[in-house]
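Note that one protein chain of the assembly has been removed; the remaining protein chains are unaltered in position.
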Amino acid sequence: MTLGVTVNGARYERAVEPRLLLSDFLRHELGLTGTHVGCEHGVCGACTVLLDGEAVRSCLMFAIQADEHEITTVEGLAPSSGDTLHPLQAAFREAHGLQCGFCTPGVLMTLVPFLRDHPDPDERAIREALSGNLCRCTGYQNIVVAVRHACDAHSTPDR
Amino acid sequence: MTHTQRQIGESVRRNEDARLLTGRALFVDDVRLDGMLHVAFLRSQHAHARLSSVDASAARTRPGVVAVYTASDLGDYWRPGPLLVPPPPIAGLVFNTCTQVPLAKDKLRHVGEPIAMVVAESRYVAEDALDDIVVEAEPLPAVVDLEAALAAGTPRVHDQLPSNLAAHAVQRKGDYARARAQAHTVIARRFRYDRGVSAAIENRAVVAQWDPHAEELTVWDTTQAPIPIRNGLAQLLGLLESQVRVVAPFVGGGFGPKIMMYYPEEVLIPWAAMRLGRPVKWTEDRQENFFATTQERGQIHDAELAVTKDGTILGVRDVFLHDTGAYDPYGLTVPINSQCTLLGPYDIPNYESEFTAVFTNKTIVTPVRGAGRQHGVFVIERLLDFAAKELRIDRAEIRRRNLLRPEQFPFDNQILFQDSAPLTYDSGDYEPALDTALEVIDYKRFVGEEQPRLRAAGRHVGIGVVCYVEGTGIGPYEGARVTVEPSGRVRLATGVGTQGQGHFTVFAQIVAEALGVEVSDVHVITGDTREFHWGTGTFASRGAVVAGSACHAAAARVREKILELASHELEAAQADLVLEGGRVHVRGDPTGGIALGALALKANPLRGAVRPGTEPGLEATAYFGPDRGSTASGVHAMLVEVDPETAQVEIKRYVVVHDCGRVINPMIVEGQIQGGVAHGIGNAFYEQLVYDDEGQLLNASFMDYLLPTATDVPNVETIHRETLSPLNPLGAKGVGEAGAIPTGALFAQAVEDALAGSGLEILEIPLSPTRLFELMERPR
Partner (left out) sequence: MKPAAFEYFAPATVDQALALLAAHGGEAKPLAGGQSLIPAMNFRLARPRALVDLNRIAELSYIRSAKGGTTIGAMTRQRAVEQSDVVTRGAPLLAEAMPAIAHPQIRNRGTIGGSLAHADPSAELPAVMLALDAAFRARSVTGERTIPASEFFKGMLETALAPDELLVEIGLRPMPDRSGTAFLEVARRHGDYALVGIAVVVTLDGQGRCKAARIALLSVGDGPVLAVEAGKTLTGQVPSAEMVRAAADAAATRDVDPPSDIHASAAYRRRLVAVLTRRALGRAFERAGATQRGRS
């Protein structure tokens, strides 16, 4: 089947098998390997991407279902491929909100729409927003700090 | 000579973050190669069975399938793996080596053991083909329970052994029997710790490519030990070590199991790539991870503590069973860690510890963050709690009375550690750490005022405080090569891989401080055997200590070379030279001097003569191997509230006072501790592998195996103390595992305290609400 999809602003057309997971399509067909796969049953959140601006698990969608939709992956967050970071990415670096970095793309893609909708969340709200993303390294503490950093810097991540 | 820029001890932001945050960092599953094939494994559905036949003929004919291999297809390549960690020379030790095999041949010994390997054009097709393979196996009763494993008549996991005994070891210090006879009280209990998975969010993966022109094999592997993997693969495949390149790029969490070797997949994927002449990839999926990646923590302890009336420890005796799973390639690291760590920060004059490791029909056990230390801490800390209760001594006080004093260091515990060296604590200062923890959590006021007040109001609040030590930073050695490039940037290559510990930054800090450059100008390369091929790996909280010290030594040599050459170039005495801002200048003339890059060019002349004996470049390689491990320590304290109606537990506060010697990067150390505590809380209250009597794992998914999430773990208040290690030039001790080690003991103590008055005793970890409910309801 043929799939036409916009990913990070670029249009792609590909022939895909219906069973191809969106996560595999992004990673292995488009080479956007920033989206990570940790469980393939919708719990760990590492594969979170934006579908029309909202966070979804890319392992729980077939690529064909993204036909004529818009996807944003972690590669689409920062303005260019250089070392410029999206404000939320910069806050993660500042607050040591990542260690191995494997869960990080999914965490960022969860938080971007959350912060768009909740520009000044308290810690409880941040933790609840994060509760669908598993991180084994950080204990989440510095992720929470990073989110507060991003808010305090008045850098509304609103992609 | 002065350093103007201090780097060690600063919370420098990480060099690796930009790559990780933008999705550019390479993980093994990101490797894409032309013509790459994909692998799926057919794995045992039985915990224990006699394997009579594997028929893969139908699978081989499925469109898209390139090859299917079973044990018989491997020919001479089929052989059991090596004994990775030979046990220490403990007198009277019994150790039966039974290591894992690449594909099961005659017998299936745990669920998930690989039986056949399908290579296909896509992973989807490879998984389709698994259904085509016909396995005939005769199920056998499974060995699941540790105690039953040794009972007469129990089926044997390994037919060639007389029983399921994998190892037996006794270590003694002093004379426990005599101590016991003199005791005012002997506290005896049975303790259990159960299994969990390490649950790195990245599963394992291996990609291999054989280049027939260069006759070179490249393997990308999620290993914590790329160099030993390279050496082993070369040997197995009959290649020179230089023909094999193993790359452990960014690795998405290690926590121990990624240093197991050799996993069946690690030896099979490269073999298949060479045989098929095409790149081959296998990425473990989460379900496989629950069966095929090593696990830890099943032990049962029968322990007793002999104390005087004032709570002084006279001795400890501990007899325990250790579950080693179906094979024991990792030797006795885990139970010996349990045995050694039990001694803790306490002066225990008499100790007798005996363990029996048993084979079971479960996944192989190798170290997982903490690596057996949890168990030792749990046993001694719980015994002290019960002793305190019985003797009516405050819990903090009984600990204080038994702490080793600063003048007792180095302290020889008279038993052997996992690295075969004597368990001798290098340095420590324990009482101030305890005091600090009590002060920060406001122990006195809580116990004296707040807790009684809240209890009167019907609230069930509890406090816990536990101490521990951790043997870290063991040998044998690591190395590093530091090179100043003509750009002025510094290249640092080392053999240890990185799984998130911040090596790209911590090692860079060490080098940057020595060479007077910015941390961001030090480009660290780890985990690529082409860049550095001596070393062992990242384990036992040793990266910063051992590899860090090697970086330090290499940077010191390069610094000497810089000063020597600059002294010649600037016609000044070395003592008058200053290294800062990427330049060398004569003191008092900061605008003069010469840039390091220019100096590097001069150090590598293209024409002309050099003095005899001159080494080119501003480069040096150095190695570091400590005599033995350094001993980190800490105190954790916690406040909890329990809802006795629902058995839910809320952690209100968590304080860590931690001493890992010299702190190279406080931000990173705190991160390690926070992550460790979260892991420990997982072990204590959320994570448990549940097996049925047939050895089937009942919760092999992230839906049913519960990793703690952001709403389950508290903020950790961390206080650093720095008691330097005399065993390395940095004075550093390890920290990677620390946070996870005392958490179980702490959780048990605090929850028990919250439910004080109920007579409840917590003798096991993990707990869960349903288990806590059961314990509360149990008639006493």
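Per-chain residue numbering starts at 1, and chain names A and B are given in the order in which the chains are listed.
Throughout what follows, contacts are C-beta pairs under 8 Å (C-beta built on N, C-alpha and C of every residue); 3 or more make two chains touch, one makes a residue touch a chain.
It should be emphasised that the depicted structure is a prediction, and the values quoted were computed from it without experimental measurement.
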item: Selected residue (touches chain absent from view) among B:S567, B:N699 or B:S758; value: B:N699
item: Contact with the hidden chain (one of B:R13, B:R123, B:R180 or B:R583); value: B:R123
item: Omitted-chain contact residue, chosen from A:V7, A:I64, A:A95 or A:V145; value: A:I64
item: Hidden partner chain, touching residue among A:G4, A:P18 or A:P79; value: A:P18
item: Chain not shown, touching residues in subunit B; value: 123-124, 127-128, 285-287, 645-648, 686, 690, 698-699, 701, 703-704, 706, 708-709, 711-712, 768-770, 773-774, 777
item: Residue ranges of subunit A at the interface with the undisplayed chain; value: 1, 17-19, 21, 24, 40-42, 45, 48, 51, 54-57, 59-62, 64-65, 67, 110, 114, 128-129, 131-132
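We adopt the following convention: only the chains that are shown with their structure count from here on.
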item: Inter-centroid spacing, subunit B versus subunit A (mean Cα positions, whole Å); value: 29
item: Touch list for subunit B against partner subunit A, complex; value: 11, 13-14, 16-27, 29-30, 32, 124, 198-203, 250-255, 285-286, 499-502, 667-668, 670-672, 674-679, 701-703, 707, 709-711, 713, 715-716, 739
item: Residues of subunit A defined as touching subunit B within the complex; value: 17, 19-20, 27-28, 31-41, 43-44, 46, 73-75, 77-78, 81, 83, 85, 89, 92-94, 96, 98-105, 108, 126-128, 130-144
